[in-house]
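Take a look at chain A:
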Amino acid sequence: MTDMITPKLEIRNLNKAFGALIATNNASLVVGQGELHALIGPNGAGKTTLISQISGELMPDSGTVLLDGRDITRLPAYRRAEVGLARSFQISQLYNEFTAEDNVAMAVQAQSSKRYNLWRNARKDPELREPAKLALAKVGLSDRGNEKVASLAHGEKRQLELAIALSLNASVLLLDEPMAGLGAEESMLMKDILQGLKGQYAMLLVEHDMDIVFALADRVTVLVYGKPIFTGVPDEVREHSAVREAYLGEG
Partner candidate 1 sequence: QEPVKIGFITTLSTPAGYIGEDERDGFALAVKQGAGKLGGVPVDMIIEDDGLKPGSGKQSAEKMLQDGVRVFTGINFSNVLVAVAPSVVKDGGFYISLNAGASNFAGKACNPNFFSVAMQNDSYSDTAAIAANELGVKKIVIMAPAYQAGRDALHGFKSAYKGEILAEIYTKLDQSDFSVELARIRSLQPDGVFEFLPGGAGINFAKQFANSGLNKTVKMVTPLYSMDDRMLAASGDAGEGYYLSTQWTAEQDNAASKQFVAAFEKEYKRRPTVYAATSYDTARLIGSALKAVKGDVKGKPDAFRAALRKADFESVRGKFKFGPNQYPIQDWYLVQVARNAEGKLDYKPISVIAKDHTDPYAPLCKMEK
Partner candidate 2 sequence: MNRKYFIVGVIFLILLLVPFIADVTSNSFITNMATRFVIYALAAVSLDLVLGYGAMISFGHAAFFGIGGYVVAIIGFHMDMGDTILGWAGSNSALIVWPLAMLVAAVIGLAMGFLSLRTSGVQFIMITLAFAQMLYFVLVGLVIYGGDDGLSVSVRNAIPGLDVENSTVFYYVCLALMAVWVWICRRIVNSPFGMALRGFKQNERRNINLGYAPMRYKLTAFVISAAGTGLAGALWANYALYASPDMAAWLKSGEFMAMIVLGGMGSIFGPILGAAVYLGLEQTLTAWTENWMLFLGPILVLVILYAKRGLFGWLAGSRSND
């Protein structure tokens, strides 16, 4: 199955240890062009750690990260956005004193040549605000643009997280539990949003909610103790005994 897809993001033999604890254990996986690739596994399996290494927040002890075949393993985190990596966080990482629109505008401006401009008023610059409004609309937050983040509901924050990731005009989205802490309806909304994005981006999705994973994912990789023990289409995963054993719990 792997041979049919054109690799967009690829990691090879990645290793990462925190002291004695091995958080990533010789992990390799491929996310294809336009593929939605789910990453599941028990708490502490190393999913977030893996994402952090791809986004450059953590440096792997060994192994390589390839984007469009280019080695970006040692690229500093702040350079990875430029090459097309965008990430949403498991626990929302937002600018709490800014409005929702500011938050997205930060992402827009990060991409523009204006980002070192010391003089013009960022809040009044359409070139930064319009795209921001657009992204907010995409995730259904248009009417909340002028709210301070602090006063957003948790679900809205998760949507904002996504909006920020989207407006980085990236080609790869790393989504760490975008549904974390969402109620049923909110999860559904988020699910539809992701549904709508399918195909436009290569996405690596970390999610505990199996319904959503099985509904959305093209392929699923199961991570246990830092090691991908299996990769396959949802049905295969459902059936795979080791996976049930390690994660779903045999029943």
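On how the list was made: all candidates are chains of the complex that A comes from, given by their letters.
Convention: contacts are C-beta pairs under 8 Å (C-beta built on N, C-alpha and C of every residue); 3 or more make two chains touch, one makes a residue touch a chain; residues count from 1.
What you see is a predicted model, and the numbers here were worked out from it, not measured in a lab.
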Chain touching chain A (counting every copy) in this complex, out of 1 or 2: 2
Hey, which residues of chain A end up touching candidate 2 in the complex? 55, 57, 76-82, 87, 89, 93-98, 102, 105-107, 109-112, 114-123, 125, 128, 148, 164, 168
